[in-house]
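Below are the structure tokens for one structure; questions will follow.
With one protein chain removed, the remaining protein chains of the complex are shown where they sit.
Presenting chain A:
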Amino acid sequence: MSVKQGLMALLAEGPMYGAQLRSEFEERTGGTWPLNVGQVYTTLNRLERDGLVEPTGEADSEGRISYRLTDAGVAEVGTWWTTPVDRDNTPRDELTIKLALAVTVPGVDVAAVARTQRTATMRHLHDLTRLKQDVMRKQRDAERDEPEPDESDSTANHDLAWLLVLENLIFSAEAEVRWLDHVETRLHRESLRPFRRSGDSAGAAKARAEVEETAYRREVGSQQQTDRTGARR
């Protein structure tokens, strides 16, 4: 199950806004699968882009926007309920797979794939950093206006929570850029090897081993998470 499916399943019960979706989701999964607000909103944005959900109208007085399923969304949820979960299909990272395939499928410019992704992830990182600067500026302004916030200051707490979420996303994006740098360097080195031949050369095999290793680690990670979740059931 993915976050996407989970949120859509909840929306089948009626319109909800982001924070509501998140707390419902966590409550119903017994807190075994914590979501962050950023994840909920990015997912909603993707679903909206794909025509599966739509906003019910303008933001309410507190700036919240409710979402509901479109007809296509309703159909998708129906399909999800009636289709067995694919047990062979452990969650994998699409980018890792893409690069592993790019290395092995003839005729793909792997370095270009890596570079294109790095540019995109770098932009994402830039946008996240801008958002973070906004939060920090807001915090500094608040501190200046009210040097001793009282403990029940929920705005401050929410800003802090948002900041931590953003920083989590920032560190992940950074890790991805680093890994892509590494991939590019690795590919570059392999391309300089004199005995490299086209197709499945020793170089390509090594590079593939590298990405597979990463895929494996991620898989083990998600497996452990599944195990933990299972144990708590």
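Methods note: a contact is a pair of C-beta atoms (placed from the backbone, for glycine too) under 8 Å apart; a residue touches a chain by one contact, two chains touch by 3 or more; residues count from 1.
The working rule: contacts and distances are computed from a predicted model.
Chemist: Can you tell which of "Peptide/nickel transport system permease protein", "ChrR-like anti-ECFsigma factor", "Macrolide ABC transporter ATP-binding protein" or "Sarcosine oxidase subunit delta" UniProt lists for the chain that's not drawn?
Modeler: "Macrolide ABC transporter ATP-binding protein"
Chemist: For the chain not shown, which residue from A:D50, A:E143 or A:D181 touches it across the whole complex?
Modeler: A:D181
Chemist: Which parts of chain A face the unshown chain closely enough to count as touching?
Modeler: So the residues of chain A touching the unseen chain are 17-18, 37-38, 41-42, 44-45, 59, 63-65, 115, 118-119, 122-131, 133-134, 136, 162, 166, 169-171, 173-174, 177-178, 181, 184-185, 188.
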